[in-house]
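For this depiction, one protein chain was excluded, whereas all remaining protein chains were kept in their positions.
Which chain is which? They are A and B, in the order written, and residues in each are numbered from 1.
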Amino acid sequence: MAQKKQVLVLGAGAGGLIAGNYLAANGYRVTIVEKNDYHLFQPGMLWIAFRGHDPERYMRRVTELVKPGVELVKGVVTEINLAERLVKLSDGREFSYEYLVVALGAAYDYDAVSGNRELLEKYGDFFSGAEHARRLWQAFSSMKEGTLVIAAADPGYKCPPAPHKAAFLAAETLRERGLLGKVKVVLAVPFVHEYSSENIARIVAPKLREAGIEVKTMFTVESIDVEKKKLYSLEGEELGFDVATVIPVHRGPLDKVEPETAVDEDGFFKVDKHTLRIEGYDDAYAVGDCNNTPTSKTGVTAHLGGEVVAERIMGYNAVFTGRTNCPLITDGEALFVISDYEHPPVPVRFSKFKRLLEDMFIAMYWPSLRDPEKWSPLFRAYFEATQPKILAKLGW
Amino acid sequence: MAEKIVVDARNMACPGPITKLTKAYRKAKPGDIIEVLATDPGFKPDVQAWVQRTGNELLELKEENGVIKAVIKVTAKK
Partner (left out) sequence: MAEQVERKEIERLVLEDRETEEALLKTMNLLRQLNRSGVLDLLLVLTDEEVFRRIINLVVSTGLMKIGDRIDELPTKLAQLLDALEEPAEPIYIYGLLKSLQDPEVARGLARLVKVLKIIGSW
């Protein structure tokens, strides 16, 4: 009997773990390269930064998240050569592969916006890691008055509802402390409406108003003057702050990719949007935030992408549809931004039921990383039942 | 020398075509032309609002066979 092929997975984020573990469950020889000891549940940074949660709640050792047969390599990937089928690490080690799954995520280009590094050092943010989120909590929670500004330098940031969730959580904390009148929360979005999709903006706008959050639209941060405490936008406006946090410009994860044509001008891997194959190669895939698919960079798209890639390697004609399922959480309620390549976001309402579903999805996070094959039928049924094609007519 | 940048934002899921327009705008220089193609019907009113707020010039906006084409001249950048 022919031995199943060897798969090299780069990155132990959601996309990498799901692809790797899924393949391992089906008898493939999998090696995962990861630079960190811990896997961070990224949405947790919102709760660390604005609710003061302990980062430990949102972190697990990578060793606990890989199946027993998977080879885990601790290392930093510095170079990929797709023609030679070679991956190089910072310590000189080289790996060749039969199949490659790139799941290295997006990197942040703090130098694209002047003042970004300085702002990050001073106030932290809810994107760059647990320590930065802690620093933001320290800056935010010590405010007794003034203006907190949450803004973005790049409309293509991962998790489109992130800054909205941040604003809602910040408002919740301020309300609990009786500071809502003293500390103002300003949400500056790089979109024409309160949310990138007008369908959703219409539903979110009243909730933002109710929570006392001020929204500035069409504000994409272009430069920051940390001393003067001012943000300047690409669209020609300025915004003053007492504490500010800016979502940085996103870039692809690697500086050195051969051939250079495999990545776009921002460094994201150019893939076929339905198969996730890196253009020009039938043995290399890119999953999640590191690719250039025309859909949001989110946990769900990484999860679904990981499954599609694993199934394609296994020989099935799995198709990536660009499906999103972004949770927008307010106090006790939530909605999901549901879209795919063929459908802009469908009309949805906030409900307690969706909040419960979201809590269940979060509770399923860790087990579904390690045993994706077990959880796949449940997720599949949910995504089938809530297809944009159906909900576009019915709403939810 | 003025450049023409074509942005293909057709068949995009959320967050939609304005995202790609803003990204192109960041890199554009005064005098450049940005042409955006989109299939999301929301893009038509959105691009008009964007052009008005940013002070750039909308040279052309038309819809043909479900594809919206917007041609913008970068006039608001210094």
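One rule holds for everything that comes next: contacts are C-beta pairs under 8 Å (C-beta built on N, C-alpha and C of every residue); 3 or more make two chains touch, one makes a residue touch a chain.
Predicted model, so just to flag it, every value in this text is computed and none were measured.
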item: Contacts of the hidden chain among displayed chains; value: A
item: Sole residue of A:G178, A:G315 or A:P377 that reaches the chain not shown, by the stated touch rule; value: A:P377
item: Residue in contact with the excluded chain [from A:K67, A:R251, A:K273 or A:K354]; value: A:K354
item: Contact set of chain A toward the excluded chain (per top definition); value: 54, 56-57, 349, 351-354, 377-378, 381-382, 384-387, 390-391, 394, 396
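Please note the rule applied: only the chains that are shown with their structure count from here on.
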item: Mean-CA-position distance for chain B and chain A (Å); value: 25
item: In the complex, chain A residues that touch chain B; value: 154-156, 160, 190-193, 196-199, 218, 220, 222, 234-236, 266, 294-296, 322-324, 326, 337, 339-345
item: Touching residues (chain side chain B, partner chain A) in the complex; value: 9, 11-16, 18-19, 22-23, 25-26, 40-42, 45-46, 49-50, 53-55, 76
